Structures are given as structure tokens and as C-alpha cells.
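Read the structure below first, then the notes.
Here the complex is missing one protein chain, while the rest keep their positions.
On to chain A.
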């Protein structure tokens, strides 16, 4: 029986979760929301996390009706992510570990997403599509590692969506991706965009530049062509742009996921990460899975978007299988690949 507290703060969400043997006892979260047109910056995000981390821990303990002495392990996000926000979680986790005399464990953020998805859906050995603001990876488990089959070669899919939302000045509340999804539902015309799949990898930065240009031609970098711009620039509505962007980039993701399924002869797909709660992505993936006789596993925003619970759960699994960490190793790292972690808790 392992009871774990997890602290997550690698991006603009700060979350605390408590889990006991797969039973969710608490999962609380605050999001740093910036004004339309602005992204979140490391320093400001860290300040936000600092303001809320203590009250979130108190809230989680209260909801779970536990005392510190009931916990077996304290888990925090070791990386990947932005250093200043990561450090907030790490420093608090270290301090609590020494104060309460409870072991400390650093958890890979990506592993947290994967294990949370498996726990909630019950998927046994799925192909995992991990899509968020900072990561885009197609992952399959093999021989004690989560191996990356395909990934983005530049920016993450969520980063592409977030930045597009900034260009067209969409609200960041509750999240830019959610607002794009709502607008896209009203889109009627598909605008042709570049479709960039390179083997098992995808690329989004070119698509972003292209759609940026369609959305706001006045910001075109090549000013020499100014004369041509005024001739015939078709008007695109925000709705059509959102719709076309979603259709294009999600089709790319479905394609590489399908190829990974064929390669691994798997018929299960699990979508995790913040973009994973987009219902259009889930719908497209479900169609692909059904055509192949497979099954899609998806989760809702409580567990999809970054949360403390996933760190607690992955940490609990590690702890149960005997993983320990010395206190001196409780640093944070901005780069920490999914396949660096030895998966000690799976026996298949």
C-alpha cells in the first residue's frame, strides 16, 4: 500500500494530488492565465506558483483527510519543463520531505501523463500519443522503456495552437486550445495548409508561419512584396482558420499514430497531455481506430491537463517497485526524455 503526494509545476499549471493504491484522494490545480495575445514567461509563472503552492497542499491534505504521517512518499516533477516553475515544486517537496521525514522521489513529467492515462482508462499496453504545449510524442512500451517512435522536430502541437491563439487574440481562459476548439466548431470552409509529416516525425513551425500570414498579412516579414498583397488577399474568418488548423495538424498526428500501431501490431491508442482533451482530436483518432478494429482510450481534462495526481501516481508506482532517490539528486532538469526512465514497475 503506497500513499503518495505529488506536486506538479513544470509549465503554467501548479497542481497537487494525493493517491493511495490507485484511489484518487485529492487533485487540485491552479492555472496561470495570461491576457489575450500574451504567453506565459518563466519568471512570472514561477511567481504565480509560489503564491498558490502552499494553499494547494493544504487543500489537498484537507480533501484527502490525511495527516502528513499517513504519506509514504512525496513526489515532484523533475523535468522536462521550465526551470523556474519546476524549482518552486522541487524546493517545497524537498522541504516537506525533510520536515515530515518522508522519502522524496523525482518524477518524469511525460511518464506521469502516461501512467495516469493507463490508470484511468485501464489500457494495458497502448500506443501513447502525448500531445501538450511542450511535447508531441508517439510512444510505445518495449523492454522496460517507453520508447519514442515519432515526435515533433520543432515546436509542440500545443505550442502551435497557443501561438496561433495569440495571433488572433483569443482568450487564454480557460486555455487557448479550448477556445480554438470552440471557434473551430463554427468553421465551414477548409483552407489548404501545409501538411508536414516526415517519416514518423511531424513539424508545426512552418504551418504556424503560414497560417500567421493568412490571419494577419500586415505582419508579413517580406515587405518587398507589399504591392502584391493589396491586390487580392482573400478574407479568412477566424472560425475557418481555427477549423483548418485543427483538421490539418490532427490529421498529421493521426497518421503517425496509425503507423506506430501498424508497426507494433497494437490495437489500443491512449491520448494524454493537454491537447488530448480536444474532442475533435479524440473523434478523428476514434474513427481511425475503429477502421482498424482498434480501441481509443481518452481522458478528460482533470487528468489530461497537467496535474499533481499524475506525478503522485507515477511516483507511487516507482516507489512500489523499489525506486529510491538520494536527497542530493533532487534537482530539476529542463531536458529529461521519456526514454531515459527505466520502467521498473511493469513486468511485461
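One rule holds for everything that comes next: a contact is a pair of C-beta atoms (placed from the backbone, for glycine too) under 8 Å apart; a residue touches a chain by one contact, two chains touch by 3 or more; residues count from 1.
Here is the rule we use: contacts and distances are computed from a predicted model.
*Asks:* UniProt protein name for the omitted subunit, picking from "Large ribosomal subunit protein uL15m", "Actin-related protein 2/3 complex subunit", "L antigen family member 3" or "N-terminal acetyltransferase A complex catalytic subunit ard1"?
*Replies:* "L antigen family member 3"
*Asks:* In the whole complex, not just what's shown, which of A:11, A:25, A:82 or A:96 touches the removed chain?
*Replies:* A:96
*Asks:* Determine which one of A:265, A:328 or A:348 touches the chain that has been left out.
*Replies:* A:328
*Asks:* Using the touch rule from the top, list residues of chain A that touch the missing partner.
*Replies:* 50, 54, 57-58, 68, 87-88, 90-92, 94-96, 98-101, 327-328, 330-332
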